[in-house]
Every structure is written in structure tokens, then in C-alpha cells.
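Quick one: this structure, given as C-alpha cells, is what I'll be asking you about.
Note that this complex is displayed minus one protein chain, with the remaining chains in position.
Chain nomenclature is as follows: A, B and C, assigned in order of appearance, with residue numbering initiated at 1 for each chain independently.
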Amino acid sequence: MIKAGIIGSTGYAGQELMRLLMQHPECQPQVITSKTYKNNKYENVYGNFMNITSLECIEDEIDKLANDTDVLFIALPHGIASNKISESILSKTKVIDLGADFRIKDVSTYEDWYSVAHGNPNLLKNSVYGLCELNRDKIKRSNLIGNPGCYTTCSILSLTPLLKENIIDISSIIVDAKSGVSGAGRSLNLGTHYTECNESIKAYKIASHRHTPEIEQELSNVANSKVTISFTPHLVPMNRGILITAYANLNGKYTYNNIKEIYNKYYRDEQFIRLLPEGIYPETRWVKGSNYCDINFAIDKRTGRIIIIGAIDNLIKGAAGQAVQNMNIMFGFEESTGLNMIPGFPM
Amino acid sequence: MIKAGIIGSTGYAGQELMRLLMQHPECQPQVITSKTYKNNKYENVYGNFMNITSLECIEDEIDKLANDTDVLFIALPHGIASNKISESILSKTKVIDLGADFRIKDVSTYEDWYSVAHGNPNLLKNSVYGLCELNRDKIKRSNLIGNPGCYTTCSILSLTPLLKENIIDISSIIVDAKSGVSGAGRSLNLGTHYTECNESIKAYKIASHRHTPEIEQELSNVANSKVTISFTPHLVPMNRGILITAYANLNGKYTYNNIKEIYNKYYRDEQFIRLLPEGIYPETRWVKGSNYCDINFAIDKRTGRIIIIGAIDNLIKGAAGQAVQNMNIMFGFEESTGLNMIPGFPM
Amino acid sequence: MIKAGIIGSTGYAGQELMRLLMQHPECQPQVITSKTYKNNKYENVYGNFMNITSLECIEDEIDKLANDTDVLFIALPHGIASNKISESILSKTKVIDLGADFRIKDVSTYEDWYSVAHGNPNLLKNSVYGLCELNRDKIKRSNLIGNPGCYTTCSILSLTPLLKENIIDISSIIVDAKSGVSGAGRSLNLGTHYTECNESIKAYKIASHRHTPEIEQELSNVANSKVTISFTPHLVPMNRGILITAYANLNGKYTYNNIKEIYNKYYRDEQFIRLLPEGIYPETRWVKGSNYCDINFAIDKRTGRIIIIGAIDNLIKGAAGQAVQNMNIMFGFEESTGLNMIPGFPM
Partner (left out) sequence: MIKAGIIGSTGYAGQELMRLLMQHPECQPQVITSKTYKNNKYENVYGNFMNITSLECIEDEIDKLANDTDVLFIALPHGIASNKISESILSKTKVIDLGADFRIKDVSTYEDWYSVAHGNPNLLKNSVYGLCELNRDKIKRSNLIGNPGCYTTCSILSLTPLLKENIIDISSIIVDAKSGVSGAGRSLNLGTHYTECNESIKAYKIASHRHTPEIEQELSNVANSKVTISFTPHLVPMNRGILITAYANLNGKYTYNNIKEIYNKYYRDEQFIRLLPEGIYPETRWVKGSNYCDINFAIDKRTGRIIIIGAIDNLIKGAAGQAVQNMNIMFGFEESTGLNMIPGFPM
């Protein structure tokens, strides 16, 4: 039984991590921190934990936390983790950062998009981008993981096989993404006040969302060529779920089956990727509460495009679930340990 | 590993049962039936099961099912189970009926409220009302369980201690109940068409809902006196959850703590009942996805009333979860086996 | 064309007032104030007004406002209006206060429930409780209206005929009320953050909600006897609407038609009260976007109770619509002027 700490346990990602870890057979959350809810019992912050845990939120003292744990999950806004983590910390505990600080390899790209100086660029060469299905081997050997963003996970997994096999025009990629409101976190904001976002849909951060460079970095790696995409996120009136609808021009004529073989080649053995049968497309309801990423695509013959649909639960495969999957890989547990939840319906 | 069958596996209760049983360490769903989806793969009926099960829905032949299983769950509309089940069936398998046929002990009451003849009144003397917390010992020795309704479970658990200790006027009980839409099932109906019930609330079956006599039967047993209640269900635009707000006149002057002691007396050791701290009331979000029943109350000094609030997940503690809890008791498993889900939030 | 001012124009009630007044043929909103959005164009505060109004929010200077308008609507939190309004102000303009300060006639009751000193108790003897259907004549002659609360309007209208005719036990009244989230206003609050209240229902302020004494005051007037009630509000995941489910013991045996006659007696000629046909109960969807109050009831023969259901749009008949109705009465306009909207569906 390994010991885990969660820094920033009272945001939605932190809370989902708490829920998953408390049900994990090989790991126990030992210490949890919160700035806002310091010295509060966790069950008073999240009523679902009533009678389930007696843990209390403490202030975070990173050195002590590093000493007391085998793994530290960090679920804080960007710009903080990179100032907390150091070689010394990493010599004592493994770190899985759910924020952006260790995702972007290029410091200037990070600083451009996030408008903040990176706290410790030296660590970037050792950190691994924790998209489990793509970087499993590196993750296994790493002690510092940049856990991918929610939009990012869904977009990269949906597009990777096409880029690996070079069958789409990499200058033509558009990702139109839709997210449930939990993606915006628990901080109060007029835009996520119930009556302001219920019964409405909007696009936001058009051509400027911070997950864009992250998607481009990974797709460029996969394509061995610089990929630039258009990425438009939308806020959908539902608690959870991300759906991405991606568009790209095909480099030639392909049948559905041709391309399905490509997806099979890369994902056939992935337990958390489900390639749906022809004509059945991902819907967020079918992955809710699980670590699955559902994928399918259609060929739009009239325009020569492929349209790819992907769906995940943003708080699980898009955050806490993938963090646990990374932990499983890092510690040599069976990769699906504690993650075998069947999606709940209707949830 | 025991073998289970689910008759009526494609309604929402059947589906939730399927989900819980597939994740149960001591039980495997072996055979599932469906009239509507006969010969369909289950994953095509419910996309959340994609790649998770290869089971196919078959037509139900009760004798064969009884031979092939250790326990049969029946999730059908009322009036069918009582015609399927016989002493002979019960000699081969245990039966947990999620419908109404074996809940009401008095045949004429059943027939009055359900407007259908009971198929096998003889079985009623051996059947047990499967409200686990109240009838645990009888359930252990039974092979035919009438699994309680959703409104019923929440109402009875919330009120029982007060009746046991005779501190309320039993002629004054009112239960104002609120349910999510999944309680209405998967059958198409204008009232549960999205645009007809979204963004609206209504009362329905006022003074005539069929869960009324079931609540009255059990409360009368508890009170050792005939209890008649007013019960008003409401349809709330959300997928899951039941909240009941119950009102009764107190027989004397009591403090919150006096009455809390009474609740503690009966529920202190119940792992699925959470008595919330003073001033914190149940909300359906805190039990969603779990087998918990949360309860608390307030004393309305100005009127001499007690107001009791209870909350459950209608498909779990109000249906499939309680059915599994009954199975655990009947087979001597640890009662919480397969039911330890922490409520999911925000779900 | 009369000139109106709205003090507190950027809360939800203020905004709805703005919308109704801009569409009113006899009145024009001339000046609007806002503390939070001072010096902002209204269309930037509420995007629905884009290109529709060029009005800007100003700081409120009550004397100037009184001079410049024929009627002032005040939509502020309690405790402010009573410090702003004076005889001098009332000599210049008529005032319709949507807050609580002029609703409760008994100062000590007001101060007990609101925990604030009343700013000008002298004005209370001249102010009129603006429930149009009950106090039409007094409203006509008044220049200071305490516009009723949302829960209150629906509760009082639903119960009044029963109390007028003395057919229920006035010590037995329970009002179980359900409200959409807009009732909580636009101020940020964790409880009305989308992901915190979506897909859940809860009771709140049990036995302590401030609309209780207001309902009791008016019902006591109607009954000519002190009425004390139990009142439980609930938060429902929808934007708009209030449904109340009220319970009372009947003083004798009555048929549905007996009691329907009583309702007809009082409401037959009311254009904003719709008495539904037997067996059809109010649902909030059918009044959304309108000034209607729908009412019906059932007799629960088994318990001797009457169960009354009422529904309104909380921002219209429960706030801005009723305020306009009061204005129409005060200025001698046809009472329904600017209020003839057919409810929108599905909205």
C-alpha cells in the first residue's frame, strides 16, 4: 500500500482524485491540502464524503509532504507547481502534476500562452507528458509527470493514428470541442453561475485556449512535423463530459475500413480506448464516470474530409483517472487498477 | 461465485443491477432477459457497456432460468412476477423481485391500488419485504424478496425511528417527495420527453400514488398501529435522486438532541444510513451513485412539527443497490460487498 | 407615457422589470441604477439587451431620481429601501419596492426575521402590501407598495379562498415550496454555482425562511385569526418557476366541486389566475414567461386533507410582473397592460 498526497484536494479534479484513490486497492490518500479549506474536515467540504473519511485539509508544506508520501498529486492552477517542485522533492517522492506546468516542453511556448514565468525549466527535460497510451514506457521510468489537460487528452487520442500514418493534411486540422461545466472548476465565476450557463451554449477563448499548444506539441511529435490547429472550446450545460468533433482533409481516398484498421493497429489492445462500430458515434453519457475514451469517425465523401468524434469524462480520463493510470504505470501496478468503473447511466 | 439472472435487464433498474453485479466480486450475471431487446447484445442496448460485456438479451423462460442461476432478479412492471414465480421456481433459485408484486402483504390492498389480480397470493406469506435495515433477519432466511420501491425506501427509513419511539402523531404524517426522471423508466412517454419535463416541476398522482400503501404498511408495522399518510410525488428535472420532505406533529416537546439520540439508537451501526450533523440537510447530489440514505431533521418550534429530510439515489438504494444488498444478506456475504461506491460529484 | 426609474436594475428582478417596462406601451424606463455596474451600458451587463437599449447604469441619488420619475421601482436587498424612502420622496414619485422592507406591517416581526433595524417604520402605516388580487383598491390609492415575495405570492393566492371561507384548520397548514435557481439572484454563491446545484434537489432554510412571516401576515388577515404555518423551500435545478404544494386539514366533508365553487367565487374574474380543470395540476412550464398564477387542488379523502398546488413564474408574477401590475393599478392603466404574454413553451 503506497501513500499518496493530494495538493489542492478541494478543486473538482482534486476531489475526483480523492474519490478514486480512496477506492484504490494499492494506494491510500494520506495527506490532503487546501488553501481555501485549510483545517476543514474533508467531509464538510464535500458532502459525498460524509462518514467516509476523517481526513482534514492541511496547508501544504511541500518538504514534509514529500517525506511522508510515495506519490504527490498536484491539482493547482498553473504557475504554482513549477515553483514548488525541485530535484530535491523529486528525490523523495514521485510527482504527478495535473496542472499545466510540466506539460509544455518549450518554455517560451509555455510562457507565451500562460503569461507567467516557468518556475523551474530545468525539470522539463526529465518530466514526461503523461498521456498513458502514447508514452507508457517513458512514464514507467519517470518521477515527474505532466498529466494532460481534458480537451487535450480527448483530442490527441482521437487524432494520433491519423497522424502516425500520415493520411491527413496536417495543416487542415480543426478541433471543435464541447465541455461540461465542471471543466471550469469550483471557483465562483459569473459565467458558471447556474442561471448564466444553464440552457445555453457558447464558444469561448476562440483561437486562444491554452490547451491548443499542448495538443499541437503532441500531434507534432506524432507527425514528426509541426502541426498547427484551430481549436474552439464550447461550454455545454451539463456537469461532466468532453466531446470533440475534429475535421481534417484526407490525403487520399480511403474507406471507413481502411481507416478503422489504422485505429485498430494503435488501439486494439488499449483497455481504456473503445473504438465504436461503424455508424455509432461517441456520446458523453456512455463514458461518464469511467476512464474510457470512446472514438469513431466518418468519411465525408462529398468534401474529402474525415470527421472524428471522441468522448471522455473530463474529470476522469481528462484529469484524475489518467493521473491514477499514470501512478499505476509508475509503480508497476496493473494499469487499470482502481479504474475499472463501468460508466454509470443515466447519471 | 454465484450465478445471477436478471429478468427485465433493459429497464433502468435492470441496467443498474447489471452494472452493480458485473462489478460484484462474489456474483456474476449469467443470463439476462428482455422482451423489447430480445437477441440484442447488451452493449448495443446500453452503450456504456460497449466492450465490457458480450452478453445477449434472451427471452425469459423462467424454468430454465431458475435451473441455471442461484439468484434471479426480476425488474418488470407489476403484475407479471407474481404469475411467473411459484414454489417450484423457489425450490431451485432465490428470487428478488424489484416490482410491486411481493411488497404488499394484503392481497386486496394490492389489487385495489394496482387494479390487477395478484398471480400467486399464497407466496405472500413467505415473501419478505426487503428493506434491509428493518428486516435483515427475515431476509437472511427467505428465498423470495419484495424489494422496496424508491420513494418507499427513503420515506420509511426517514420516519421509522420516530414511529418506533412513538414521538409523533401518526395521523399527521405528510410525505412530500421529489424524484429525478429516471424513476419513470425508459418507456417512452410524453411526460418524460426531454422538452416536456426539462426546466419544470410538477406534482403527479396526487393522493393516489401506488407507493402510498407500501409506506403505510411498513410504518404501521413499525408503529403497531394503522398509519395513514398523505403522499405527494413530484417530478424534478434531473436524472437521478429522491428527496423526501416529511412533516409530522410531535407528541411533546423535544430538542434536536433528544431526537437525534433516537435516530442514533436505530441507525448508529448502519453503514448505508448517514445521519447528518445538525443544520446540514440531505441533498440528492451527495448520495448520487451510491447506496447511501442520508437523513436529518429540524424541529419547527413555532408549529410543534418535526420536518424530516431523506435522500437516496433512486436507482441504487431505491432499486438495484438494495437488491444487491438483499442478495448479500441472503447469501451470507458481507452486506456491503460490491456496494461501497463513494458518491460521485459533480455527476 | 409615464417615466420609470429602476433602482437595482442589474439583479434578475431588476432585469425582468427592465424587459417588461421596455415593452410597456404606457411607461418608459428612464433611469436605471446599479452599484455593481455603475457607468456600464446595460447591454453590456445583459447581452439580451444588445442593440435594444442605450441606457447606462448610474449611481442612485434618490432625490434626483424622485424628481425625474413618475414611479420608482426598487429591487435591492432588504434593509436598504426603508432607509432611502421618506415622505419627501413619496411626495414626488410613487414607489414600488420589490424588497421586503414594506411588506411586513409589524416592525418587530420584520426585525426578528431580517435581523436589521427598519429604516422608517412610520411609512409602514401608509404602505400597501401589493398582492394585486387581494388589495387592488388599496393599491389604487397608495403611493408606496411593498411588492410581495415570490414564494409568498404563490402561497397566498393558492390558500386565500380556503381561509376566507373557513373550510380548513388554520393550525394545520404546511407549504412545501419549490423554486428555480433564479430566485437566488445573480450574486455569486457556491450553492448556485452550476455544478453544485445542477442535477440535485435540496431543502434549505427549513423552518426559518423569511417569506414565512409574510405569508402568515396575509393569511392571518384573510382568516381574521392568527395563522402559523410550516414553510419549506427547496432549490430545483431549473432557471425559473415556483411550485407550491400546500396541505391542510379540511374542517368538514367537501367534494371537489364544493371547493371549486369557492375558488371560482374569488378568482372567476381574475385575468392572471387560472383555475385548472379537475385532475389537471399546475406545472411551472405552463406559466413560464407569463404573469399567470395557476391553481388547482385535490381532496385526499383517506386523510381528510386538501392538497393545493400553485405555480407562478417567480420573476414575473413573483416579482417584476406583479410590480408592473401594481403600477398599472396605481396609474389607472388597464391592469393587464404590458403583461399579456402567453407563456412560452418549451422554454
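The rule is simple: a contact is a pair of C-beta atoms (placed from the backbone, for glycine too) under 8 Å apart; a residue touches a chain by one contact, two chains touch by 3 or more.
All of these numbers come straight from a predicted model, not from anything done at the bench.
Shown chains touched by the undisplayed chain in the intact complex: A, B, C. When the whole complex is considered, the residue among A:Asn51, A:Ser108, A:Ser200 or A:Thr255 that touches the unshown chain is A:Ser200.
Looking at A:Ser9, A:Thr69, A:Gln217 or A:Thr232, the residue that reaches the missing chain in the full complex is A:Thr232.
From the options B:Ile7, B:Leu90 or B:Val181, the residue with contact to the chain not on display is B:Val181. Touching the chain that is not shown, out of A:Pro148, A:Gly241, A:Gly321 or A:Gly338: A:Gly241 (per the contact rule at the top). Touching residues on chain B toward the chain that is not drawn are 12, 181-182, 186, 188-190, 192-199, 237-239.
Listed by residue number, the positions of chain A touching the unshown chain are 171, 174, 176, 178, 180, 195-196, 198-204, 206-207, 228-230, 232, 234, 236-241, 243, 245, 247, 281-285, 288, 298-303, 305, 307, 309, 346-347.
Listed here are the chain C residues that touch the chain not shown: 12, 15, 19, 22-23, 46-52, 182, 199, 239-240, 274, 276, 280, 283, 285-290, 294, 340-347.
In the analysis below, only the chains that are shown with their structure count from here on.
Per-pair counts of C-beta contacts peak for the chains B-C. When the CA atoms of chain A are superposed on chain B, the rotation angle comes to 180 degrees, reported as a multiple of 5. Averaging Cα coordinates per chain places chain B and chain C 39 Å apart.
As a whole-number value, the distance joining the C-alpha centres of chain A and chain B reads 36 Å. Mean C-alpha positions place chain A and chain C at a centre distance of 46 Å. Shown for chain C are the residues that touch two or more other chains, namely 195-196, 198-199, 237-239.
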